[in-house]
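Only a single protein chain was left out; the remaining protein chains are all shown in position.
All chains are identified by letter, namely A and B, in their written order; residue positions are counted from 1 within each chain.
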Amino acid sequence: MSVKEKTEFQPKIVAFCCNWCSYAGADLAGTNRTNYPANVKIIRVPCSCRVNPIFILRAFQRGADGVIICGCHPGDCHYITGNYYTRRRMTLLFSMLDFLGIEKDRTRVEWVSASEGGRFAEVMTEFTNDVKAIGPNRKLEDLRCKAK
Amino acid sequence: MQSEIIKRTVELFNSEEIVRAIGWRKGDFDYDLNPSIFKSSEDLEKNFVYNDFSSANLSKFLIKISQKEDGKTLVFLKSCDTYSFNSLLQEHRISRDKIYIIGVPCEENLDPSKIKAALGEDVLSMSCDGETVTVETLDGTKTISKSEVILDRCLACKSRKHVVYDELFGEEGEVLDSKRFDQVEILENMKPEERYSFWRTELSRCIGCNACRDICPACTCEKCVFDNRDSGVENKVATNDFEENMFHIIRAFHVAGRCTDCGECSRVCPEDIPLHLLNRKFIKDINEFYGNYQAGDDIETLAPLTRFDAVDVEPSIVKTRENVK
Partner (left out) sequence: MLTLNASQLDEFFALIEKKRELYLPVENKTGKSEYKRWVEGDKYSTALRTVKSAKNFFFAKSENLYDLKMDHKNVEVIDTREDIKEFVIFGVRGCDVKSFDILDNVYLQDPVDTYYKNRRDHGLVISMACSKPATTCFCALFDIDATSPNGDIQAWNVEDKFYFNPLTEKGDAFVEEFKECFTDEDSKPVEKQKEETLNIIERLPFVNLNMEGFGVEDKLKAIFDRPEWEDLSSTCIGCGTCTYVCPTCQCFDIKDFNVGDGSIKRFRCWDSCMYSDFTQMAAANPRLTQTARFRQRFMHKLVYYPIKNEGIYGCVGCGRCLVSCPVQMNIVKVIKAMGDN
């Protein structure tokens, strides 16, 4: 790690990945030895529609700087329709966060299939850079959970 | 109007069509009407009131009654309340065959706190005649124009139409062009930082009571996630002013697509937080992204978050659309 990387802001990124596509995509990125930022912490979920809006807000409250949800491409959901619901829910949730004045670049939904290891790495790199650019999350942070 | 309603209800009691009625009970003042259950025609004749302060939406109380009690319950619903009723019906929270609905006509309701703010706290009685509100105070009689003291939610009334009833007093109303999204648009046109500081000022007043949630006819879970100790998001302790964030976002989200915009949340908020704006934002977004939808309009159309379309917009639209700054 270079000196520059050490001193610059390192965001905490939570990535919710669906078991069938995106998690396998991340796996493929790994087997292909494709690098993506170590800031990203993956949480595996059975389907992207398992992601409750509370999970996202909770991640922010507990100190995440960015949250990304990855699922199968629309039409390819392992459970046929799950990601269609995700799409509607997240559109509304993100719009609401924007309405409350939270930065738009902290949240994102991406469709990544099991064969798109390279794309997974690309998406994560891009997202991490976006979050780096807007700096640490202060607006949705929970002070209770902060150690002194 | 009140005497006609009472007369008809007493008839229904006497013919044993109904065994109880849920309505507004006389309080100590004209304006502090308590939603209440009347079990006899005598009680109703003596204590039932329908006036400009009968603002409470009675539909939610039907859940408990229709689940536990036998016999038919009569309920008085204003036009906006009928939407909530339909919504509950659609979600199978109440049984239609155990309920008899009398639709009551609604002009705008009045806001007691606006009247008090304008004329003083020493109010003994308030009554409205046409365009003038007459208020008896310890200081003597005062008057104020009705238009100044109308309840905020009624200023943006979306519909005078009763979408469901067994019997209707007065004339059938119409869906109105309410301009109810104007305030949402004003906020959308602000800069994000301004919006943030707007909501910070508003939500920091939240005292953490659950009035907005508990009065909401769409919030009908047996056990709310925020009351569940095991959910990890129980919200009793806040240490800074903006931690109510999560509660209010999720409260609005959980009723997104189901909220009929009855405005009870903002009406009951002891701190006057404009909570309905969060709900309206969702309604506006839904209309924009998935086509116009009014919850409670009918009981067949699926709510927007329980259906989908293969060509729905992607969440990235939040970043690219131009009508929001």
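Just so it is clear, a residue touches a chain if its C-beta (ideal position, glycine included) is under 8 Å from a C-beta of that chain, and two chains touch if they have at least 3 such contacts.
These figures come from a predicted structure and were not determined experimentally.
Which of B:Val268, B:Ala303 or B:Ile317 touches the hidden chain is settled by the complete complex: it is B:Val268. Residues of chain A in contact with the chain left out of this view: 62, 144-148. By the touch rule set out above, chain B reaches the unshown chain at residues 27-29, 32-37, 56, 61, 113, 116-117, 120-124, 137-138, 201, 205, 207-211, 213-215, 223, 227-229, 234, 236-239, 264, 267-268, 270-272.
Simple rule for what comes next: only the chains that are shown with their structure count from here on.
Rounded to whole angstrom units, the spacing between the C-alpha centres of chain A and chain B is 36. Those residues of chain B whose C-beta lies close enough to touch chain A in the complex are 187-188, 192-199, 225, 231-233, 237, 239-240, 242-243, 245-246, 249-250, 252-253, 256, 278, 281-282, 285-286, 289-290, 304-305, 308-310, 312-319, 324.
Of all residues in chain A, those touching chain B in their complex are 53-54, 57-58, 61, 74-75, 81, 84-85, 87-105, 107-109, 139-140, 142-144.
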